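Here the complex is missing one protein chain, while the rest keep their positions.
Chain nomenclature is as follows: A and B, assigned in order of appearance, with residue numbering initiated at 1 for each chain independently.
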Amino acid sequence: MGLCQTTHVGPEGPTYKDGLYLDKDRTMPHLVILYTGQLDAEMNMTTLCRQMADAMLTVKDEEGKQVFPTGGTRVLAYPAPHYAVADGGAAGQAAGLYDENPHGGSGDYAFVYLNVRMGRGRTEATQQRAGQTLVEVAKAFFAPVMAQRHIGITLQIDVGPEVFDAKHSNLHPLFQKGAV
Amino acid sequence: MGLCQTTHVGPEGPTYKDGLYLDKDRTMPHLVILYTGQLDAEMNMTTLCRQMADAMLTVKDEEGKQVFPTGGTRVLAYPAPHYAVADGGAAGQAAGLYDENPHGGSGDYAFVYLNVRMGRGRTEATQQRAGQTLVEVAKAFFAPVMAQRHIGITLQIDVGPEVFDAKHSNLHPLFQKGAV
Partner (left out) sequence: MGLCQTTHVGPEGPTYKDGLYLDKDRTMPHLVILYTGQLDAEMNMTTLCRQMADAMLTVKDEEGKQVFPTGGTRVLAYPAPHYAVADGGAAGQAAGLYDENPHGGSGDYAFVYLNVRMGRGRTEATQQRAGQTLVEVAKAFFAPVMAQRHIGITLQIDVGPEVFDAKHSNLHPLFQKGAV
């Protein structure tokens, strides 16, 4: 098994190094989750990370191939210690829908932003399929929370504008069949 | 009042779901603030978040309409526990302008990056007006800090490159007149 591989994708396309190759279209899937920090008291964000990573690994392209390579799939979640959402709580307090919620109540708004960065070269259909797959997992995960507080969830997929891209990893070889 | 709405904006434009609609041009305003963590000892970043959100809500387009929808406006601020700025302090120590500052002194540089992500479809004039409004609030907030330490503040507005955009929220209905 190759212990390490480095791949450099410049404007000229991928470079082969260390005897291994990463297809340009299959590199660089990552998901960064930014959220209002009060949510850490109400849910396990590590669980969400795992569920989202698992969902990413299920996405297939038109030919039935896995879109996101296992060794390149990662999800990172960051609670924001400081935040402000919408009007700060006045409308929520006036509506009084979640006064029974022990975590903040009706005026305590939460927000979760899930941002996927995909490599270039996928079809629009694949991009949409990936998005729909991921958003359904997020909606299911947050359903209990959404039932008891004000929360906004946004998921966006970006195709990155990178002009330089270098990878150095000993993870990919774990998931490449035939790698020696 | 609708308790929840999901909006999906794909390449084909917005999708209507749950009987509610979000105008594509008015979605996705958020502000993420990244900053060197030593600043937490000198100011209240939650206050900055609130001031910036309030400023976002005041921005109007050419027709006098609110640019950023209240229920979609959010500001998240993240102190970096690890950082390096400029030359690391030598030039600041040599200049000795802030030796009296109890928070780090002349060689302790701070940096704040305010990054707004706006939806597509706004006019250049609206983008510039939003930027000027927000940068003035940031400058006023940081004026006392800038008087006693080295600090760099950058505010950028990006128009996002998203290829998939899904929202699921029970915040928007709080701020939509006529929503049932």
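Everything below uses one rule, namely that a contact is a pair of C-beta atoms (placed from the backbone, for glycine too) under 8 Å apart; a residue touches a chain by one contact, two chains touch by 3 or more.
Computed from a predicted structure; not experimentally measured.
Within the set B:31, B:52, B:67 or B:130, the residue that contacts the chain not displayed is B:130.
Mapped onto subunit A, the interface with the missing chain covers residues 1, 3-4, 6, 8, 10-11, 28, 30, 32-33, 45-46, 48-50, 52-54, 57, 70-79, 160-172, 174-175. Along subunit B, the points of touch with the absent chain fall at residues 34-36, 78, 80-88, 91-92, 95, 97, 109, 111, 113, 116, 118, 124, 127-128, 130-132, 135, 138-139, 142, 146, 150-161.
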